[in-house]
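A protein chain is absent from this complex, but the other protein chains hold their places.
Note that the chains are named A and B in the order they appear, and that numbering of residues resets to 1 at the start of each chain.
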Amino acid sequence: MPHHVKRPVSVLLAALGLALGSEGVSAHHSFAAEFDINKPVELRGKVVQLELINPHSWIHLEVTDPNGVKTLWMVEGGSPNALFRKGITKNSIPVGTEIVVVGYQARDGANRVVGRTLKLANGQSLFFYAAPLPSGAE
Amino acid sequence: MRTIVCVLALIACTDRVLAQHADIPRTRAGKPDLSGIWQALNEADWNVEPHVAVQGATEMLGAIGAVAPGIGVVDGGAIPYLPSALSQRDANRSHRRTEDPEAKCFLPGVPRATYLPYPFQIVQSDTGIMIVYEFAGAVRTINMKSPGEAPVDSWMGVSNGHWEGDTLVVEVSGLNANWLDRSGNYASEARRVTERYTVTDADHIRYEATIDDPSLFSRPWTLRMPLYRRVEPGARLMDFRCVEFAEELMYGDLRKPGADKAASDKPAAGPGK
Partner (left out) sequence: MAMQRHASSSRFVATLLLLLALATSAGAAEKYKAPRTSWGDPLIEGVYTNNTNVPFERPVDLGDKAFYSEQEYEVRSKAPAVVETTTTVTDVHYQTADFGLDPDQSQMVKNLRTSILTRPANGRMPPLRPDAQRRSDAARAAQQAHAFDSAQNRPLQERCLLWAHEGPPLRPVGYNTLVQLAQTRGYVVLLTEMIHDARVIPLAKSRPDFGGLTRWQGNSWGHWEGDTLVIETTGISDRVTPRGSSVPMGPEGKVIERITRTGPKSIRYEFTVSDPSLWDVPWGGEFPMELSDQPLFEYACHEGNYGLPNTLRGIREEEKTRNRGPRQ
């Protein structure tokens, strides 16, 4: 199992001598322009499709509201190539898997979020099944 | 007498062997050397089936945008579509101006990458083979040692190669669904493609690709064509980063109303430039 290191993206990138907003691994795509920090969202839903593609993965979720109404959401994540190198394949997350996403919604109001955290229903990290985070870490 | 017969037999054998080995470049290990810059010279990318000249996807380019006629590259002439697969082909054809992956500068996949009307370069070493295509900077590595499987499908697939005599046989799988030409002929992600590259002389390769896709076709079918070496001095792959030529097609409707199209995408020119 890989060591699940959690540190703020900005701190990590600063350590690498890269600054957000200038050239650097995250600056190929201005997330702040696509998603709205003032629109936090928490979604719980079933995976209907997993697009393990570049430059960003997309997880398609079916979210059912308390009235039983289903809506489709798309969750943007990272490049999957490192996951492939760790043995993840298109079959690793079966359709129907329930996941919890905390993120920020698209500026244009569409059912799209950038997934700040991606977890299975039991709190484990989606791709790495790591131990749940210590309480208070969020 | 026996000696004469033996000598004649020996000469005959050697002559046969020499004929097989004549005229084609070989690596130190004795394998045919496919290294070089190659290009197909036919109308397969317009339509792999035999076809007459017809109007292209837009009249705006006049005869330049027309579908050039072609004698076809498919064994037996027609692609053996299942009846259920025809409506998608027809839909592709009617929407080809905006939906042809080539128009969008998508990676062309296999086998279409081979017969795009642009050169590609085969880089053959002692251990492996890489093919670099001019169009969209497509590239693939042929695994010659340890066959691999894809964790997910990709545009250029996973290629596992081995030699059968003097023919390089490449099994390609893990391909995304893609089109086979500009006329809407297509294949699914379930397809397995078997390519055969046979060097016939110093400047020609005989290329065959068999497509096995039971979800769309009633049987595996084969297309075949010669590939020609680009022999002119200075032949080289150039930059065909076609993404910038597809952006207006794909994203033009998202331009800021009133924004000046000509002003975009030019660095500010400084003095002396």
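Keep in mind that, in the parts below, a residue touches a chain if its C-beta (ideal position, glycine included) is under 8 Å from a C-beta of that chain, and two chains touch if they have at least 3 such contacts.
It should be emphasised that the depicted structure is a prediction, and the values quoted were computed from it without experimental measurement.
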item: Interface with the undisplayed chain - residues on subunit B; value: 27-29, 35, 105-107, 121, 123-128, 130, 132, 136-139, 141, 148, 151, 154-156, 234, 236-239, 241, 243-244, 246-247, 250-252, 254-256, 259-261, 263-265, 267-268, 270-273
item: Missing-chain contacts mapped onto subunit A; value: 2-13, 15-18, 20-21, 23-37, 51, 53-58, 76-86, 103-104, 106-110, 112, 114-118, 125-128, 134, 136-138
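The rule we apply is simple: only the chains that are shown with their structure count from here on.
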item: Approximate Å spacing (C-alpha centroids) for the pair subunit A, subunit B; value: 36
item: Contacting residues of subunit A [partner subunit B, same complex]; value: 52-53, 80, 84, 87-90
item: Footprint of subunit A on subunit B - complex, ascending; value: 151-153
